[in-house]
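Report on the structure given below.
Omission of a single protein chain aside, the complex is shown with its protein chains in their original locations.
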Amino acid sequence: MRRRADSARRSDAFFLFCVYAAAAFFVVIVAALFVMLTKGSWLSLQTFGLKFLWTSEWNPVNNTFGALPLIFGTVVSSLIAIVLAGLVGILAATFLADFAPRWMARPLSFTIELLAAVPSVVYGLWGLFVLAPLIRSYIGPALQKTLGFLPLFQGPIYGVGLLTAGIILAIMILPTVTAISRDVIAAIPEDQREAGMSLGATKWETIRSVVLPAARTGIFGALILALGRAVGETIAVTMVIGNRPVISASLFAPSYTLASVIANEFTEATSDLYLSALIELGLLLFVVSFLINAMARLMMWTVFRDK
Amino acid sequence: MINKDVWDKNRGGRKTRSAIGVFLTGLCASLAALALLAVLGYVIYQGARAVNPAFLTQLPKPVGETGGGVANGIVGSLITVALATLIATPLGVLTGIFLALFGRGMVAESVRFLSDVLSGIPSIAIGLFAYTLLVAPFKHFSGVSASVAFAVLMLPLIIRTSEEAVRSVPQTIREGALALGMSVYRSTMQVIVPAARPAIITGLLLSIARVAGETAPLLFTAFGSPFWTVNPTQPMAQLPLQIFNYAISPYEDWHRQAWGGAMILILAVLVLNITARFVFAAPKNRQ
Partner (left out) sequence: MDFAPHAVTALMGPSGCGKTTLLRCLNRIHEILPKARVEGKVSLDGEDVYDSGISAIELRRRVGMVFQRANPFPTMSIAGNVTAGLLSDVPNSARAQIVEKALRGAALWDEVKDKLNQPGTSLSGGQQQRLCIARALAVEPEVLLMDEPTSSLDPISTASVEDLMESLAKEYTIVVVTHNMQQAARVSNYSAFMLSGEDGIGHLIEMSETRQMFTKPTDPRTEDYITGRFG
(Lines give C-alpha, C1' and ligand atoms only; values in the text may rest on other atoms or scores of the structure.)
Protein backbone atom coordinates (compact mmCIF):
# COMPACT_ATOMS: atom_id res chain seq x y z
CA MET A 1 0.00 0.00 0.00
CA ARG A 2 2.61 2.51 1.05
CA ARG A 3 4.87 1.59 -1.83
CA ARG A 4 2.13 2.30 -4.32
CA ALA A 5 1.42 5.66 -2.74
CA ASP A 6 5.10 6.47 -2.91
CA SER A 7 5.28 5.66 -6.59
CA ALA A 8 2.21 7.81 -7.26
CA ARG A 9 3.81 10.59 -5.27
CA ARG A 10 7.02 10.26 -7.26
CA SER A 11 5.28 10.34 -10.63
CA ASP A 12 3.28 13.34 -9.48
CA ALA A 13 6.40 15.14 -8.40
CA PHE A 14 7.99 14.44 -11.76
CA PHE A 15 4.88 15.53 -13.65
CA LEU A 16 4.58 18.76 -11.70
CA PHE A 17 8.26 19.36 -12.27
CA CYS A 18 7.68 19.04 -16.03
CA VAL A 19 4.71 21.39 -15.95
CA TYR A 20 6.53 24.06 -13.96
CA ALA A 21 9.71 23.58 -15.96
CA ALA A 22 7.81 24.10 -19.23
CA ALA A 23 6.37 27.38 -17.96
CA ALA A 24 9.75 28.49 -16.64
CA PHE A 25 11.45 27.52 -19.88
CA PHE A 26 8.92 29.57 -21.80
CA VAL A 27 9.79 32.64 -19.72
CA VAL A 28 13.48 31.91 -20.32
CA ILE A 29 12.85 31.89 -24.08
CA VAL A 30 11.26 35.33 -24.01
CA ALA A 31 14.12 36.65 -21.89
CA ALA A 32 16.64 34.98 -24.22
CA LEU A 33 15.07 36.75 -27.19
CA PHE A 34 15.90 40.08 -25.64
CA VAL A 35 19.35 39.04 -24.41
CA MET A 36 20.48 37.49 -27.69
CA LEU A 37 19.30 40.45 -29.76
CA THR A 38 21.03 42.88 -27.41
CA LYS A 39 24.20 40.83 -27.53
CA GLY A 40 24.10 40.70 -31.32
CA SER A 41 23.67 44.44 -31.62
CA TRP A 42 26.24 45.33 -28.96
CA LEU A 43 28.87 46.51 -31.44
CA SER A 44 26.42 48.82 -33.16
CA LEU A 45 24.98 50.06 -29.85
CA GLN A 46 28.49 50.99 -28.72
CA THR A 47 29.51 52.58 -32.01
CA PHE A 48 26.46 54.72 -32.66
CA GLY A 49 24.66 54.99 -29.35
CA LEU A 50 21.37 56.83 -29.56
CA LYS A 51 22.55 58.60 -32.70
CA PHE A 52 21.48 55.43 -34.49
CA LEU A 53 17.87 56.48 -34.09
CA TRP A 54 17.98 59.96 -35.58
CA THR A 55 20.70 60.12 -38.19
CA SER A 56 19.43 59.60 -41.68
CA GLU A 57 22.28 58.10 -43.60
CA TRP A 58 22.04 54.34 -44.14
CA ASN A 59 25.17 53.62 -46.11
CA PRO A 60 26.82 50.22 -45.83
CA VAL A 61 29.66 51.25 -48.12
CA ASN A 62 31.19 53.66 -45.62
CA ASN A 63 29.83 51.82 -42.60
CA THR A 64 27.48 54.63 -41.57
CA PHE A 65 24.20 53.48 -40.19
CA GLY A 66 21.38 55.81 -39.22
CA ALA A 67 17.91 54.33 -38.92
CA LEU A 68 15.82 57.47 -39.31
CA PRO A 69 14.65 56.86 -42.91
CA LEU A 70 13.72 53.30 -41.95
CA ILE A 71 11.80 54.47 -38.91
CA PHE A 72 10.07 57.03 -41.12
CA GLY A 73 9.09 54.39 -43.67
CA THR A 74 7.87 52.04 -40.95
CA VAL A 75 5.79 54.71 -39.22
CA VAL A 76 4.23 56.15 -42.37
CA SER A 77 3.34 52.82 -43.97
CA SER A 78 1.85 51.63 -40.67
CA LEU A 79 -0.14 54.83 -40.24
CA ILE A 80 -1.63 54.53 -43.72
CA ALA A 81 -2.58 50.96 -42.86
CA ILE A 82 -4.13 51.90 -39.52
CA VAL A 83 -6.21 54.70 -41.03
CA LEU A 84 -7.55 52.52 -43.84
CA ALA A 85 -8.02 49.34 -41.83
CA GLY A 86 -9.40 51.27 -38.86
CA LEU A 87 -12.08 52.91 -40.94
CA VAL A 88 -13.15 49.81 -42.85
CA GLY A 89 -12.60 47.41 -39.94
CA ILE A 90 -14.61 49.28 -37.33
CA LEU A 91 -17.54 49.80 -39.68
CA ALA A 92 -17.40 46.15 -40.75
CA ALA A 93 -17.27 45.11 -37.09
CA THR A 94 -20.36 47.20 -36.38
CA PHE A 95 -22.15 45.48 -39.21
CA LEU A 96 -21.15 42.01 -38.02
CA ALA A 97 -22.03 42.68 -34.39
CA ASP A 98 -25.29 44.55 -34.81
CA PHE A 99 -26.76 44.77 -38.28
CA ALA A 100 -25.95 41.57 -40.14
CA PRO A 101 -28.63 38.89 -40.03
CA ARG A 102 -27.48 35.81 -38.15
CA TRP A 103 -27.15 33.59 -41.22
CA MET A 104 -24.85 36.16 -42.76
CA ALA A 105 -22.75 37.23 -39.78
CA ARG A 106 -20.99 33.94 -39.16
CA PRO A 107 -19.80 33.07 -42.68
CA LEU A 108 -18.88 36.71 -43.29
CA SER A 109 -16.85 36.86 -40.06
CA PHE A 110 -15.12 33.63 -40.96
CA THR A 111 -14.25 34.91 -44.43
CA ILE A 112 -12.77 38.11 -43.04
CA GLU A 113 -10.83 36.19 -40.39
CA LEU A 114 -9.36 33.97 -43.11
CA LEU A 115 -7.58 37.08 -44.39
CA ALA A 116 -5.29 36.63 -41.41
CA ALA A 117 -4.41 33.13 -42.59
CA VAL A 118 -3.11 34.18 -45.99
CA PRO A 119 0.71 34.05 -45.87
CA SER A 120 2.61 37.31 -46.02
CA VAL A 121 4.54 36.23 -49.10
CA VAL A 122 1.28 35.68 -50.98
CA TYR A 123 0.14 39.21 -50.14
CA GLY A 124 3.50 40.44 -51.37
CA LEU A 125 3.14 38.57 -54.63
CA TRP A 126 -0.36 39.91 -55.14
CA GLY A 127 0.71 43.42 -54.20
CA LEU A 128 3.62 43.33 -56.58
CA PHE A 129 1.77 42.00 -59.61
CA VAL A 130 -1.80 43.22 -59.08
CA LEU A 131 -1.93 46.21 -56.75
CA ALA A 132 1.25 47.99 -57.82
CA PRO A 133 0.27 48.12 -61.52
CA LEU A 134 -3.22 49.29 -60.52
CA ILE A 135 -1.72 52.12 -58.51
CA ARG A 136 0.70 53.05 -61.26
CA SER A 137 -1.90 53.17 -64.00
CA TYR A 138 -5.20 54.05 -62.34
CA ILE A 139 -5.35 54.82 -58.63
CA GLY A 140 -2.23 57.00 -58.56
CA PRO A 141 -3.13 59.22 -61.53
CA ALA A 142 -6.69 59.58 -60.22
CA LEU A 143 -5.43 60.67 -56.79
CA GLN A 144 -3.00 63.06 -58.43
CA LYS A 145 -5.75 64.62 -60.50
CA THR A 146 -8.04 65.23 -57.55
CA LEU A 147 -5.67 65.75 -54.60
CA GLY A 148 -2.50 66.64 -56.49
CA PHE A 149 -2.22 70.01 -54.74
CA LEU A 150 -1.12 68.14 -51.58
CA PRO A 151 2.59 67.29 -51.40
CA LEU A 152 1.47 63.81 -50.32
CA PHE A 153 0.33 63.02 -53.83
CA GLN A 154 3.00 64.70 -55.94
CA GLY A 155 5.95 63.29 -57.81
CA PRO A 156 6.40 60.31 -60.08
CA ILE A 157 4.33 57.19 -59.50
CA TYR A 158 6.39 54.02 -59.52
CA GLY A 159 3.67 51.63 -58.45
CA VAL A 160 5.73 50.32 -55.57
CA GLY A 161 6.06 52.73 -52.67
CA LEU A 162 4.63 53.87 -49.34
CA LEU A 163 0.99 53.93 -50.47
CA THR A 164 1.11 50.42 -51.96
CA ALA A 165 2.78 49.08 -48.83
CA GLY A 166 0.21 50.87 -46.68
CA ILE A 167 -2.71 49.35 -48.59
CA ILE A 168 -1.26 45.83 -48.45
CA LEU A 169 -0.64 46.26 -44.73
CA ALA A 170 -4.20 47.53 -44.30
CA ILE A 171 -5.58 44.33 -45.85
CA MET A 172 -3.30 42.25 -43.65
CA ILE A 173 -4.34 43.89 -40.37
CA LEU A 174 -8.00 44.22 -41.32
CA PRO A 175 -8.99 40.88 -39.77
CA THR A 176 -7.32 41.82 -36.47
CA VAL A 177 -9.17 45.14 -36.28
CA THR A 178 -12.48 43.64 -37.40
CA ALA A 179 -12.49 40.53 -35.21
CA ILE A 180 -11.49 42.24 -31.98
CA SER A 181 -13.71 45.28 -32.53
CA ARG A 182 -16.61 42.95 -33.26
CA ASP A 183 -16.07 41.09 -29.99
CA VAL A 184 -15.73 44.36 -28.07
CA ILE A 185 -18.91 45.78 -29.60
CA ALA A 186 -20.80 42.56 -29.00
CA ALA A 187 -19.66 42.64 -25.35
CA ILE A 188 -21.42 45.97 -24.71
CA PRO A 189 -24.43 44.99 -22.59
CA GLU A 190 -27.75 44.75 -24.34
CA ASP A 191 -29.38 47.16 -21.88
CA GLN A 192 -27.20 49.99 -23.25
CA ARG A 193 -28.73 49.42 -26.66
CA GLU A 194 -32.22 49.16 -25.22
CA ALA A 195 -31.69 52.39 -23.32
CA GLY A 196 -30.69 54.17 -26.50
CA MET A 197 -33.57 52.75 -28.51
CA SER A 198 -36.06 53.56 -25.79
CA LEU A 199 -35.11 57.22 -26.10
CA GLY A 200 -36.41 57.11 -29.63
CA ALA A 201 -33.11 56.70 -31.41
CA THR A 202 -32.86 54.52 -34.48
CA LYS A 203 -30.63 51.49 -34.26
CA TRP A 204 -27.90 53.25 -36.22
CA GLU A 205 -28.07 56.30 -33.95
CA THR A 206 -27.91 54.08 -30.89
CA ILE A 207 -24.83 52.30 -32.19
CA ARG A 208 -23.13 55.53 -33.13
CA SER A 209 -23.86 57.56 -30.04
CA VAL A 210 -24.13 54.89 -27.33
CA VAL A 211 -22.48 51.61 -28.29
CA LEU A 212 -19.38 52.80 -30.14
CA PRO A 213 -18.42 55.33 -27.45
CA ALA A 214 -18.83 52.63 -24.83
CA ALA A 215 -16.61 50.32 -26.88
CA ARG A 216 -13.98 53.03 -27.39
CA THR A 217 -11.27 51.60 -25.16
CA GLY A 218 -11.51 48.12 -26.62
CA ILE A 219 -11.53 49.35 -30.20
CA PHE A 220 -8.52 51.53 -29.45
CA GLY A 221 -6.81 48.43 -28.06
CA ALA A 222 -7.62 46.57 -31.27
CA LEU A 223 -6.07 49.36 -33.33
CA ILE A 224 -2.92 49.35 -31.21
CA LEU A 225 -2.65 45.57 -31.57
CA ALA A 226 -3.05 45.90 -35.33
CA LEU A 227 -0.42 48.65 -35.34
CA GLY A 228 1.98 46.22 -33.70
CA ARG A 229 1.40 43.76 -36.51
CA ALA A 230 1.87 46.42 -39.19
CA VAL A 231 5.13 47.67 -37.71
CA GLY A 232 6.76 44.25 -37.77
CA GLU A 233 5.35 42.93 -41.03
CA THR A 234 8.24 42.05 -43.28
CA ILE A 235 7.98 40.11 -46.48
CA ALA A 236 4.90 41.63 -48.08
CA VAL A 237 6.20 45.12 -47.36
CA THR A 238 9.66 44.28 -48.66
CA MET A 239 8.11 43.23 -51.95
CA VAL A 240 6.09 46.39 -52.56
CA ILE A 241 7.74 49.35 -50.79
CA GLY A 242 10.55 49.97 -53.26
CA ASN A 243 13.39 49.52 -50.78
CA ARG A 244 15.13 52.88 -50.84
CA PRO A 245 16.27 54.53 -47.58
CA VAL A 246 15.02 58.04 -48.31
CA ILE A 247 12.58 60.38 -46.60
CA SER A 248 10.10 61.88 -49.02
CA ALA A 249 6.84 63.74 -48.62
CA SER A 250 5.14 61.83 -51.41
CA LEU A 251 3.20 58.66 -50.67
CA PHE A 252 4.05 57.44 -54.15
CA ALA A 253 7.76 57.51 -53.42
CA PRO A 254 9.67 54.34 -52.61
CA SER A 255 10.73 53.88 -49.01
CA TYR A 256 12.17 51.29 -46.66
CA THR A 257 11.14 49.84 -43.31
CA LEU A 258 13.10 48.45 -40.37
CA ALA A 259 11.94 44.94 -41.11
CA SER A 260 12.50 45.03 -44.86
CA VAL A 261 16.06 46.30 -44.48
CA ILE A 262 16.83 43.28 -42.34
CA ALA A 263 15.16 40.97 -44.84
CA ASN A 264 17.00 42.42 -47.83
CA GLU A 265 20.44 43.04 -46.49
CA PHE A 266 21.10 40.53 -43.74
CA THR A 267 22.59 37.74 -45.81
CA GLU A 268 24.64 40.23 -47.79
CA ALA A 269 26.04 42.05 -44.80
CA THR A 270 29.81 41.77 -44.97
CA SER A 271 31.23 43.70 -42.03
CA ASP A 272 30.60 42.93 -38.38
CA LEU A 273 29.33 46.43 -37.80
CA TYR A 274 26.85 46.11 -40.67
CA LEU A 275 25.54 42.83 -39.26
CA SER A 276 25.37 44.31 -35.80
CA ALA A 277 23.46 47.37 -37.05
CA LEU A 278 20.93 45.08 -38.73
CA ILE A 279 20.46 43.08 -35.53
CA GLU A 280 19.98 46.35 -33.70
CA LEU A 281 17.11 47.10 -36.08
CA GLY A 282 15.67 43.75 -34.99
CA LEU A 283 16.15 44.69 -31.34
CA LEU A 284 14.38 47.98 -32.00
CA LEU A 285 11.47 46.11 -33.61
CA PHE A 286 11.37 43.69 -30.68
CA VAL A 287 11.29 46.44 -28.05
CA VAL A 288 8.77 48.59 -29.92
CA SER A 289 6.40 45.73 -30.65
CA PHE A 290 6.79 44.43 -27.09
CA LEU A 291 5.70 47.82 -25.74
CA ILE A 292 2.87 48.18 -28.26
CA ASN A 293 1.54 44.72 -27.52
CA ALA A 294 1.93 45.10 -23.78
CA MET A 295 -0.11 48.28 -23.96
CA ALA A 296 -2.77 46.71 -26.16
CA ARG A 297 -3.05 43.65 -23.89
CA LEU A 298 -3.43 45.78 -20.79
CA MET A 299 -6.21 47.69 -22.51
CA MET A 300 -7.95 44.52 -23.65
CA TRP A 301 -7.71 43.09 -20.15
CA THR A 302 -9.53 46.05 -18.70
CA VAL A 303 -12.23 45.64 -21.33
CA PHE A 304 -12.81 41.91 -20.96
CA ARG A 305 -11.98 41.59 -17.26
CA ASP A 306 -15.59 41.15 -16.23
CA LYS A 307 -16.23 38.35 -18.64
CA MET B 1 -26.43 63.73 -28.90
CA ILE B 2 -29.54 62.05 -27.63
CA ASN B 3 -31.90 64.94 -27.66
CA LYS B 4 -35.52 64.24 -28.35
CA ASP B 5 -36.33 67.68 -29.74
CA VAL B 6 -33.66 67.57 -32.36
CA TRP B 7 -34.60 64.06 -33.33
CA ASP B 8 -38.26 64.73 -33.63
CA LYS B 9 -37.73 67.72 -35.89
CA ASN B 10 -36.08 65.79 -38.62
CA ARG B 11 -37.57 62.34 -38.60
CA GLY B 12 -37.35 61.65 -42.31
CA GLY B 13 -33.77 62.86 -42.60
CA ARG B 14 -32.76 60.75 -39.62
CA LYS B 15 -34.23 57.64 -41.16
CA THR B 16 -32.35 58.23 -44.40
CA ARG B 17 -29.10 58.93 -42.59
CA SER B 18 -29.50 55.80 -40.54
CA ALA B 19 -30.11 53.73 -43.63
CA ILE B 20 -26.99 55.18 -45.23
CA GLY B 21 -25.03 54.42 -42.08
CA VAL B 22 -26.12 50.81 -41.99
CA PHE B 23 -25.43 50.50 -45.71
CA LEU B 24 -21.90 51.83 -45.18
CA THR B 25 -21.14 49.26 -42.48
CA GLY B 26 -22.41 46.49 -44.75
CA LEU B 27 -20.32 47.86 -47.60
CA CYS B 28 -17.17 47.80 -45.46
CA ALA B 29 -17.82 44.24 -44.33
CA SER B 30 -18.33 43.13 -47.94
CA LEU B 31 -15.22 45.03 -48.98
CA ALA B 32 -13.19 43.13 -46.39
CA ALA B 33 -14.58 39.80 -47.54
CA LEU B 34 -14.03 40.78 -51.17
CA ALA B 35 -10.37 41.46 -50.42
CA LEU B 36 -9.96 37.80 -49.53
CA LEU B 37 -11.78 36.67 -52.64
CA ALA B 38 -9.70 39.01 -54.80
CA VAL B 39 -6.42 37.67 -53.45
CA LEU B 40 -7.55 34.06 -53.36
CA GLY B 41 -9.22 34.18 -56.77
CA TYR B 42 -6.24 35.74 -58.49
CA VAL B 43 -3.74 33.37 -56.89
CA ILE B 44 -5.77 30.37 -58.01
CA TYR B 45 -6.32 31.84 -61.47
CA GLN B 46 -2.58 32.36 -61.99
CA GLY B 47 -1.47 29.37 -59.98
CA ALA B 48 -3.61 26.83 -61.77
CA ARG B 49 -1.62 27.52 -64.93
CA ALA B 50 1.67 26.79 -63.23
CA VAL B 51 0.83 23.75 -61.17
CA ASN B 52 1.24 20.38 -62.87
CA PRO B 53 2.79 17.05 -61.88
CA ALA B 54 6.27 18.19 -62.95
CA PHE B 55 6.00 21.34 -60.86
CA LEU B 56 5.19 19.23 -57.82
CA THR B 57 7.84 16.55 -58.36
CA GLN B 58 10.87 18.24 -59.90
CA LEU B 59 13.77 20.27 -58.59
CA PRO B 60 14.23 23.90 -59.64
CA LYS B 61 16.03 24.41 -62.96
CA PRO B 62 19.10 26.68 -63.10
CA VAL B 63 18.59 30.36 -63.96
CA GLY B 64 17.70 30.83 -67.60
CA GLU B 65 16.12 27.42 -68.19
CA THR B 66 12.37 27.19 -68.07
CA GLY B 67 10.44 24.51 -66.23
CA GLY B 68 11.40 22.73 -63.07
CA GLY B 69 9.46 22.56 -59.85
CA VAL B 70 9.37 23.16 -56.15
CA ALA B 71 9.42 19.59 -54.86
CA ASN B 72 12.45 20.25 -52.66
CA GLY B 73 10.80 23.35 -51.20
CA ILE B 74 7.64 21.45 -50.31
CA VAL B 75 9.56 18.64 -48.65
CA GLY B 76 11.89 21.09 -46.89
CA SER B 77 8.96 23.07 -45.52
CA LEU B 78 7.22 19.90 -44.34
CA ILE B 79 10.35 18.87 -42.45
CA THR B 80 11.00 22.21 -40.74
CA VAL B 81 7.36 22.65 -39.79
CA ALA B 82 7.12 19.08 -38.47
CA LEU B 83 10.25 19.57 -36.37
CA ALA B 84 8.90 22.86 -35.05
CA THR B 85 5.66 21.12 -34.08
CA LEU B 86 7.61 18.44 -32.24
CA ILE B 87 9.48 21.10 -30.28
CA ALA B 88 6.58 23.43 -29.58
CA THR B 89 3.80 20.95 -28.75
CA PRO B 90 5.07 19.48 -25.46
CA LEU B 91 6.36 22.83 -24.27
CA GLY B 92 3.23 24.72 -25.23
CA VAL B 93 0.69 22.18 -24.00
CA LEU B 94 2.47 21.73 -20.66
CA THR B 95 2.65 25.51 -20.20
CA GLY B 96 -1.05 25.69 -21.04
CA ILE B 97 -1.75 22.98 -18.43
CA PHE B 98 0.32 24.98 -15.97
CA LEU B 99 -1.76 28.09 -16.58
CA ALA B 100 -5.09 26.26 -16.43
CA LEU B 101 -4.52 24.00 -13.44
CA PHE B 102 -1.51 24.89 -11.36
CA GLY B 103 -0.37 28.45 -11.92
CA ARG B 104 -1.80 31.07 -9.64
CA GLY B 105 -1.39 34.73 -8.87
CA MET B 106 1.37 36.88 -10.24
CA VAL B 107 3.43 34.03 -11.68
CA ALA B 108 0.63 32.72 -13.88
CA GLU B 109 -0.46 36.23 -14.85
CA SER B 110 3.08 37.03 -15.95
CA VAL B 111 3.40 33.88 -18.05
CA ARG B 112 0.04 34.59 -19.66
CA PHE B 113 1.04 38.19 -20.32
CA LEU B 114 4.39 37.21 -21.86
CA SER B 115 2.65 34.67 -24.05
CA ASP B 116 0.16 37.27 -25.26
CA VAL B 117 2.91 39.76 -25.96
CA LEU B 118 5.13 37.22 -27.68
CA SER B 119 2.33 36.54 -30.15
CA GLY B 120 2.78 40.10 -31.41
CA ILE B 121 6.57 40.07 -31.75
CA PRO B 122 7.53 40.28 -35.45
CA SER B 123 8.63 36.98 -36.93
CA ILE B 124 11.74 38.60 -38.35
CA ALA B 125 12.97 39.49 -34.86
CA ILE B 126 12.42 35.87 -33.83
CA GLY B 127 14.32 34.79 -36.94
CA LEU B 128 17.24 36.98 -35.86
CA PHE B 129 17.09 35.32 -32.45
CA ALA B 130 17.36 31.89 -34.06
CA TYR B 131 20.24 33.20 -36.16
CA THR B 132 22.25 34.47 -33.19
CA LEU B 133 21.46 31.29 -31.25
CA LEU B 134 21.92 28.54 -33.83
CA VAL B 135 23.41 29.90 -37.05
CA ALA B 136 26.15 32.31 -35.99
CA PRO B 137 27.83 29.90 -33.54
CA PHE B 138 27.89 27.04 -36.07
CA LYS B 139 28.86 29.25 -39.00
CA HIS B 140 26.24 27.77 -41.32
CA PHE B 141 22.53 28.02 -41.99
CA SER B 142 20.30 25.09 -41.05
CA GLY B 143 16.77 23.75 -41.13
CA VAL B 144 16.88 23.26 -37.37
CA SER B 145 17.37 26.96 -36.75
CA ALA B 146 14.27 27.63 -38.85
CA SER B 147 12.35 25.05 -36.83
CA VAL B 148 13.37 26.74 -33.58
CA ALA B 149 12.19 30.10 -34.90
CA PHE B 150 8.92 28.47 -35.97
CA ALA B 151 8.52 26.79 -32.61
CA VAL B 152 8.86 30.12 -30.80
CA LEU B 153 6.27 31.59 -33.18
CA MET B 154 3.89 28.69 -32.50
CA LEU B 155 4.16 28.76 -28.72
CA PRO B 156 1.81 31.62 -27.83
CA LEU B 157 -1.08 30.17 -29.81
CA ILE B 158 -0.53 26.64 -28.46
CA ILE B 159 -0.26 27.91 -24.90
CA ARG B 160 -3.39 29.99 -25.14
CA THR B 161 -5.56 27.35 -26.82
CA SER B 162 -4.35 24.55 -24.52
CA GLU B 163 -5.04 26.68 -21.47
CA GLU B 164 -8.53 27.43 -22.63
CA ALA B 165 -9.15 23.83 -23.65
CA VAL B 166 -8.06 22.44 -20.29
CA ARG B 167 -9.88 25.16 -18.40
CA SER B 168 -13.10 24.32 -20.22
CA VAL B 169 -13.08 20.76 -18.83
CA PRO B 170 -15.59 21.03 -15.98
CA GLN B 171 -14.20 21.16 -12.45
CA THR B 172 -16.57 18.30 -11.55
CA ILE B 173 -14.70 16.00 -13.94
CA ARG B 174 -11.41 16.89 -12.30
CA GLU B 175 -12.86 16.29 -8.83
CA GLY B 176 -14.33 13.02 -9.99
CA ALA B 177 -10.90 11.82 -11.03
CA LEU B 178 -9.18 12.91 -7.83
CA ALA B 179 -11.93 11.43 -5.67
CA LEU B 180 -11.08 8.04 -7.13
CA GLY B 181 -7.63 8.41 -5.69
CA MET B 182 -6.02 9.07 -9.04
CA SER B 183 -2.67 10.80 -8.89
CA VAL B 184 -2.46 14.32 -10.26
CA TYR B 185 -0.48 12.96 -13.20
CA ARG B 186 -3.08 10.33 -14.07
CA SER B 187 -6.08 12.58 -13.58
CA THR B 188 -4.48 15.16 -15.86
CA MET B 189 -3.20 12.91 -18.61
CA GLN B 190 -5.92 10.24 -18.61
CA VAL B 191 -9.01 12.27 -17.90
CA ILE B 192 -8.56 16.01 -18.36
CA VAL B 193 -6.28 16.18 -21.39
CA PRO B 194 -8.31 13.58 -23.36
CA ALA B 195 -11.44 15.62 -22.70
CA ALA B 196 -9.65 18.75 -23.93
CA ARG B 197 -7.99 17.05 -26.89
CA PRO B 198 -10.17 18.35 -29.77
CA ALA B 199 -9.62 21.96 -28.73
CA ILE B 200 -5.90 21.38 -28.23
CA ILE B 201 -5.62 19.89 -31.72
CA THR B 202 -7.49 22.88 -33.13
CA GLY B 203 -4.87 25.14 -31.60
CA LEU B 204 -2.05 23.00 -32.96
CA LEU B 205 -3.45 23.07 -36.49
CA LEU B 206 -3.89 26.83 -36.36
CA SER B 207 -0.36 27.33 -35.12
CA ILE B 208 0.97 25.07 -37.87
CA ALA B 209 -1.01 27.11 -40.40
CA ARG B 210 0.48 30.26 -38.95
CA VAL B 211 4.11 29.23 -39.44
CA ALA B 212 3.66 27.26 -42.66
CA GLY B 213 3.45 30.52 -44.59
CA GLU B 214 6.17 32.37 -42.69
CA THR B 215 8.97 33.62 -44.88
CA ALA B 216 10.90 36.34 -43.08
CA PRO B 217 12.66 34.18 -40.47
CA LEU B 218 13.66 31.67 -43.14
CA LEU B 219 15.88 34.18 -44.94
CA PHE B 220 18.69 33.75 -42.43
CA THR B 221 17.87 30.40 -40.85
CA ALA B 222 16.97 27.74 -43.45
CA PHE B 223 18.36 30.03 -46.15
CA GLY B 224 17.04 27.96 -49.05
CA SER B 225 18.71 25.65 -51.52
CA PRO B 226 18.23 24.62 -55.14
CA PHE B 227 18.96 20.97 -54.29
CA TRP B 228 17.28 18.08 -52.53
CA THR B 229 17.69 18.84 -48.84
CA VAL B 230 16.41 16.47 -46.21
CA ASN B 231 19.09 16.99 -43.57
CA PRO B 232 17.87 19.57 -41.06
CA THR B 233 21.36 20.39 -39.85
CA GLN B 234 22.13 21.85 -43.28
CA PRO B 235 20.57 24.73 -45.25
CA MET B 236 17.19 23.63 -46.60
CA ALA B 237 14.92 24.55 -49.47
CA GLN B 238 11.66 26.11 -48.30
CA LEU B 239 8.54 26.74 -50.35
CA PRO B 240 7.81 30.30 -49.05
CA LEU B 241 11.41 31.30 -49.77
CA GLN B 242 11.14 30.00 -53.31
CA ILE B 243 7.98 32.02 -53.86
CA PHE B 244 9.71 35.13 -52.54
CA ASN B 245 12.85 34.70 -54.61
CA TYR B 246 10.96 33.85 -57.78
CA ALA B 247 8.59 36.79 -57.33
CA ILE B 248 11.29 39.43 -57.06
CA SER B 249 13.32 37.91 -59.90
CA PRO B 250 13.21 39.43 -63.39
CA TYR B 251 12.18 36.20 -65.16
CA GLU B 252 8.73 35.59 -66.58
CA ASP B 253 8.90 31.84 -66.01
CA TRP B 254 9.88 32.29 -62.36
CA HIS B 255 6.93 34.64 -61.82
CA ARG B 256 4.71 31.87 -63.15
CA GLN B 257 6.28 29.45 -60.69
CA ALA B 258 5.87 31.94 -57.85
CA TRP B 259 2.13 31.91 -58.51
CA GLY B 260 2.12 28.13 -58.60
CA GLY B 261 3.93 27.96 -55.26
CA ALA B 262 1.63 30.59 -53.79
CA MET B 263 -1.40 28.55 -54.78
CA ILE B 264 -0.06 25.43 -53.10
CA LEU B 265 0.82 27.37 -49.98
CA ILE B 266 -2.45 29.23 -49.70
CA LEU B 267 -4.51 26.08 -50.26
CA ALA B 268 -2.53 24.20 -47.63
CA VAL B 269 -2.98 27.00 -45.12
CA LEU B 270 -6.69 27.36 -45.85
CA VAL B 271 -7.27 23.62 -45.56
CA LEU B 272 -5.52 23.64 -42.17
CA ASN B 273 -7.65 26.56 -40.99
CA ILE B 274 -10.91 25.10 -42.16
CA THR B 275 -10.10 21.66 -40.77
CA ALA B 276 -9.25 23.24 -37.45
CA ARG B 277 -12.51 25.18 -37.41
CA PHE B 278 -14.97 22.57 -38.53
CA VAL B 279 -13.55 19.10 -38.00
CA PHE B 280 -11.98 19.42 -34.58
CA ALA B 281 -14.21 22.12 -33.21
CA ALA B 282 -16.24 19.42 -31.47
CA PRO B 283 -19.51 20.29 -29.78
CA LYS B 284 -18.57 22.17 -26.67
CA ASN B 285 -20.62 20.23 -24.15
CA ARG B 286 -21.11 16.60 -24.79
CA GLN B 287 -22.61 15.92 -21.41
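In this document, chain identifiers A and B correspond to the written order of the chains, with residue numbering beginning at 1 in each.
The criterion applied here is as follows: contacts are C-beta pairs under 8 Å (C-beta built on N, C-alpha and C of every residue); 3 or more make two chains touch, one makes a residue touch a chain.
The model shown is predicted, which means the values in this text are computed figures rather than measured ones.
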{"item": "Visible contact partners (per top-of-document touch definition) of the missing chain", "value": "A, B"}
{"item": "Residue among B:L78, B:A195, B:I248 or B:I274 that touches the chain left out of view", "value": "B:A195"}
{"item": "Among B:A177, B:I200, B:L241 or B:A276, the residue in touch with the chain that has been omitted", "value": "B:A177"}
{"item": "Positions on subunit B where the hidden chain makes contact", "value": "104, 170, 172-183, 190-191, 194-195, 197, 286-287"}
{"item": "Touching residues on subunit A - with respect to the absent chain", "value": "1, 4-5, 8-9, 12"}
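Keep in mind that, in the parts below, only the chains that are shown with their structure count from here on.
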{"item": "Subunit A-facing residues of subunit B, complex", "value": "1-2, 4, 7-8, 14-15, 17-19, 21-22, 24-33, 35-40, 42-43, 90-91, 94-95, 97-99, 101-103, 107, 110-111, 113-126, 128-129, 131-133, 136, 152, 155, 159, 183-186, 188-189, 209-210, 212-216, 219-220, 223, 240, 243-244, 247-248, 255, 258-259, 262, 265-266, 269-270, 273, 277"}
{"item": "Residues of subunit A touching subunit B in the complex", "value": "8-9, 11-12, 14-16, 18-23, 25-27, 29-30, 32-33, 36-37, 39-40, 87-89, 91-92, 94-96, 99-100, 108, 110-112, 114-115, 117-126, 128-130, 171, 174-175, 178, 196, 199-205, 207-210, 225, 228-229, 231-235, 239, 259, 262-263, 266-267, 279, 282-283, 285-286, 289-290, 292-294, 296-297"}
